[in-house]
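The complex is shown incomplete by one protein chain, all other protein chains being positioned as in the whole.
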Amino acid sequence: MSLLAVRDLTKRFGGVHALAEVSFTVEKGEVLGIIGPNGAGKTTLLNCISGLYRLDGGDIRWDDTSIRGMAAHRIARLGIGRTFQIVRPFPSMTVRENTAMGALFGQPQGRLQPHEAQKQADEVLELVGLAEKRDFPVLRLTVPDRKRLEIARALAMRPRLLLLDEVMAGLNAVEVEQALGMVRRVRESGITIVLIEHVMKVIVGVCTRALVLNFGRPLAEGPPEEVLRDRRVIEAYLGERYARLQEAADQERAKPTDA
Amino acid sequence: MSQFTQQVILGLLLGGVYVAVALGFSLVWGILNIVNLAHGAFVIIGAYVTWALFAHLHIDPFISLPVDAVVLFIVGYALQRGVINRVIRAPVLFTFLLTFGLNLIIVSVLLVIFTGDFRSVTPSYSGSGLQLGSVTIPYIRVAGLAVALVLAGILWLILNRTRTGAAILAVGADRDAAQLVGVDLRHAYALTFAIGAAFAGVAGGIISTFQSITPTAGDPYTLQAFAVVILGGLGRVSATVAGGLLFGLIEVLGQSAPGLGSGYANAIAFAVLVIVLVVRPQGLLGRLA
Partner (left out) sequence: MIARLRRMPVTWRRTTMVVVGIALLLVVLAPLTSTDAAQQAGLPLLTDKLWFRIATTVAMFVTLASAWNIIGGLTGYASFGNVAFFGLGAYGTGVLVSNLHWSFLIALLAAPLIAAIFALVVGIPLLRLRGHYFAVATLGVGVAVGEVINNVGPLGASTGLFLPIMRSDRLFFYLMIGAAGVAVLSTRLILKSRFGYGLLAIRENEEAAAVIGVNTTFYKVSAFVIAAALTGLAGGIFAQWNSFINQENVFPVTYNVEMILMAVLGGAGTLLGPVAGAIVLELIIQALAGGGSASVYSQIGLGVLLAVCVIFIPRGVIDFFGGQSRLSLSYLRRTLRETSA
């Protein structure tokens, strides 16, 4: 049984199909990368899963139970945490308070008291590397730190599935390396991950599987290396001409072995 | 002629008034992102200007409409430049409080100047009208509707056929970009607000021809203008026209419903407002945000 199963998911805005009959599954313990050009519907997909958008068709099943039409907060408490591409911290609170909010409201079982939530927040901040800055007001954080905080707040919910929306965008090479390490640590702690990313290094580096979306439809799916070499994927990203050149180059390189 | 047809005609005529009132309100809201709670007060200033010219100089109310426009244009420009411009980037709550304060000041000053007595503008032709079956449709109301439609046409022309209109629309679409291409932001803002006020003034002139006026008589028009804009959808002149006419219809038909009467003007506006906001937030003709 899959942890999450998306079947024929359709979402329209006005007359435009943002997502059209998208189907895929997420298995326990994997890291699924979702890639695709801008406007392909990646963030819309996360918004549908986390309950911020109403579906126009299809179904989403969690542990084989439909969560279609369920309110966002209930989905969160089932164990689905997420981050936002454009970070959304609670601006008047500190780093620690922001994180504690995840523990206070998002955990499936039991109701924590504020001081317990705070203790758990400290543990999570250690994991994402924000422990020293825990008393900072969020407005003093740098962009990479704000992204870390997004993850910390989601992790404090103790989710079983973590949806990451472009957490590496805008980071430099060193920071991407650190972030990759963090994603691996999260995975090792037993949390399944779905991540949206443009940085190919990330897709190849941590994902066990990749799904490509284009114009709201699935284009390709499979092991990251394979998917990234798929002609249709290269076309979608870089245009048809580049795909043809790439193919020619591949053939060129393949020749000597033929001979 | 059936009772219903009469109601529809009366509703559309009343709707013309709402079109006139809502045009300026919609413009200011759409471009400046300000819901002007003093809009009703502007309307009533216009009504008093018409009344004063009629009562003291015997000037026909329809001839004094341009005077209303000029007076309110000046008032609007000055208020925007001097006061409202200072909070243009502050949160909604603050522009709300500020325009409420302005409304309070204007109404009180009008009370001091004109007292709370009912004032009416009664030109010689005010009683005459078209006989349709059992109901008389006053010519004055027909003229009011005509003026409202002319106003809508003028606003459309200003926005779509003049440089000023282009600047106003540019500011409404993207403040910073407009500034980059050389639009004088403060002037464009003040001009937009002034045009909105001028339209309110003309609406007030029309209103004075069929309704007794007091300093507080403008208050319901603010909520009604809001309801009209919600009903039609924000951002297009045609939407305001449709919203205004429809709102007039709803009000007349609603007040003729059993148990309701003319005392329910605000309640009807509010009910329309809430139903539309909940069922179709973008308005009947509005585009999806």
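Here the chain labels run A and B in written order, and each chain numbers its own residues starting at 1.
As a working rule, contacts are C-beta pairs under 8 Å (C-beta built on N, C-alpha and C of every residue); 3 or more make two chains touch, one makes a residue touch a chain.
Remember, predicted model here, so these are calculated numbers, not experimental data.
Wait, the hidden chain, what does it touch out of the ones we have here?
A, B
Given that one chain is not shown, which residue among B:Ile63, B:Ala146 or B:Val274 touches it?
Once the missing chain is taken into account, the touching residue is B:Val274.
Based on the whole complex, identify which of B:Leu10, B:Leu102, B:Ala170 or B:Val241 touches the chain you can't see.
Touching the chain that is not displayed is residue B:Leu102.
Which of these touches the unseen chain: A:Ala154, A:Val176 or A:Val227?
Going through A:Ala154, A:Val176 or A:Val227 one by one, A:Ala154 is the residue touching the chain not shown.
Which of these, A:Gly29, A:Pro114, A:Gly181 or A:Gly239, touches the one chain of the complex that we don't see?
Only one listed residue reaches the unshown chain, and that is A:Pro114.
If you put the missing chain back, which residues of chain A would it touch?
50-52, 71-77, 81-82, 84, 88-94, 96-97, 100-102, 104-107, 111-115, 118, 153-154, 157
For chain B, which residues touch the unseen chain?
29, 33, 35, 83, 85-94, 96-98, 100-105, 107-109, 111-112, 185-186, 189, 223, 226-227, 230, 261, 263-267, 269-271, 273-274, 277-278, 281
One rule holds in what follows: only the chains that are shown with their structure count from here on.
Report the inter-chain centroid distance for chain A and chain B in whole angstrom, where each centroid is the mean of the CA atoms.
Averaging C-alpha atoms per chain gives centres 49 Å apart.
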